[in-house]
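In this view, the complex is presented without one of its protein chains, the others remaining in place.
Going by the order they are written in, the chains are A, B, C, D and E; count residues from 1 in each one.
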Amino acid sequence: MATLHLVNKPAAWEGCHPLLDAQDAVLLIEDGVYLAQQALSGATFYALEPDIRARGLSQRIHTNIRPASFDDFVGLVEGCQRVVTWSA
Amino acid sequence: MATLHLVNKPAAWEGCHPLLDAQDAVLLIEDGVYLAQQALSGATFYALEPDIRARGLSQRIHTNIRPASFDDFVGLVEGCQRVVTWSA
Amino acid sequence: MAKRILFLLNRAPYGSSYALEAIESILVAGVFDQEVSVLFTGAGLYQLLSEQDGGAIGGRTVGKMLGALPEYGVTELFACRPSAERLGLTDANLCLPVTWLDYAEQRRLIGRQDVVTG
Amino acid sequence: MAKRILFLLNRAPYGSSYALEAIESILVAGVFDQEVSVLFTGAGLYQLLSEQDGGAIGGRTVGKMLGALPEYGVTELFACRPSAERLGLTDANLCLPVTWLDYAEQRRLIGRQDVVTG
Amino acid sequence: MVISIAVHGAPYASAGSRTALRFAESALRLGHRIHRVFFYHDGVLAAAGQGVAPQDEEDLHAGWVRLGESHGVELAVCIANALKRGMLDEAERDRYEKDAATAHPAFTIVGLGQLIEAMTAADRFVTFAA
Partner (left out) sequence: MVISIAVHGAPYASAGSRTALRFAESALRLGHRIHRVFFYHDGVLAAAGQGVAPQDEEDLHAGWVRLGESHGVELAVCIANALKRGMLDEAERDRYEKDAATAHPAFTIVGLGQLIEAMTAADRFVTFAA
């Protein structure tokens, strides 16, 4: 993984999407997990599991997006070269 | 004027626009004044003058949008039946 | 003299405390015998999603708080149909029954109010 | 060991203090002899509009603060060309010279960094 | 005209607190009455009495205090929103056994009933969003 992108609200996707590299990962957090209801493309996608559960989205997550725990989040940070945070 | 709509950021326009009545007024304030760079339709439009000047937009305001002072803002509130505030 | 007060809720429930705090003010408006109605629109519709669990992130559950509205005398719950279509939400996804309004009906609802706030 | 640090600025200048406070941190990064670059994108491009006057709302002028960047050793100023086209902005509207980047160039810029922040 | 105002955003993080203050000043100058300014959500942070404004920026907190003290405008802070954000007057400081009152005495800490009363007692209710 080259860059890990954090997306914390749906409006942040517009800025993030054009700058994704195929080797990047995107972690949807907080209100960003609403984006996980649709197929997303351009990178590997994860969504923070506690944020999914809080919002009642467990049954609505698209199959191309993997749920991630906070431990997974730490692993993604370790596995990347840098973290880019997107917010609107 | 029936309703005065306050719009304080561009993203709030999406929610406001479909609910405008022809007799309504819209006052663009704060970052909402960036919307005044284009023609807007559906109501009578004003934009708060100090917010325009701060942002360097004086030469970029569309002719169908009238600059308003804070005194004008008070007059708009007096002239309407209710104020609806839009934010994203 | 009771006033007609509309609360316009357009924010998602957990990204900030706005939704939760707005609901607290609606409950109080109900207690104070005003003619209260609520309009859920845009991302505010997510406040109505069933199976929410605020405990997963250490807080209260917004959908459950909304469930208390009728006990507080707030029974006029409206929701924006075009927003729901955009978000892919139907009655079956919601934890509370709402009355769906198109844009013209929402304009009339606003036109009847003394106060509109968020 | 100097690090390559990219500040990604995507917020309009006066709706909140974010832009102003972010610029304060960039100035300090310049003083600390890091390899600093700045990328203006989305509504962040409005920070570069000429003829700003923060005094009109009782505050500092963001465009003027950005003008101090070169004195602090921050000379790598990039801006997103597609954003500018969407907002109808060209060099003639800006108070500082910037290097325009398309999306592929921005991806390469990010790929060279040790740290990216806002 | 009698006006009530709600302020939802924090000073600095939101422009709304300043816009609301300017609006209130204009309304008073034009002869209207401000029944109450109700600070809600992060708006309660306008009461922070320990703030030190930057020299080259307007002191918004001082502006609100002036509005309260010179014009007799009621500055009402929502108690629930204030407590969790660390805004306490002397009574709440004593009740919760904290070290210090953090809200300036020009602001009064009140229950949510005062928000509803602010709506019913005024001709217009204007919300300044975050």
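In this section, a residue touches a chain if its C-beta (ideal position, glycine included) is under 8 Å from a C-beta of that chain, and two chains touch if they have at least 3 such contacts.
In this text the structure is predicted, and so the values were computed from the model without any measurement.
The chain that is not displayed touches the following shown chains in the complete assembly: A, C, D, E.
Only one of the listed residues, E:Val37, E:Leu75 or E:Leu88, touches the absent chain: E:Leu88. Among E:Ala101, E:Leu115 or E:Ala129, only E:Ala101 touches the chain left out of the display. Counting the whole complex, the residues of chain A in touch with the unshown chain are 6, 8, 29-31, 48, 50-51, 69-71, 73-75, 77-78, 80, 82-83, 85-87.
Contact between chain E and the absent chain runs through residues 10-13, 41-42, 45, 48-54, 57, 80, 83-88, 92-93, 96, 98-102, 130. Mapped onto chain C, the footprint of the missing chain covers residues 14-18, 57-60.
Throughout what follows, only the chains that are shown with their structure count from here on.
Note on connectivity: the fewest chain-to-chain touch steps from chain A to chain E number 2. Chain B and chain E have Cα centroids lying 24 Å from one another. If each chain is reduced to the centroid of its CA atoms, chain C and chain D end up 39 Å from each other. Counting partner chains per residue, chain C shows two or more touched chains at residues 114-115, 117-118. Annotation for chain B: residues 8, 30-31, 50-51, 82-83, 85-88 touch two or more other chains. Interface note: chains touch in the pairs A-B, A-C, A-D, B-C, B-D, B-E, C-E, D-E.
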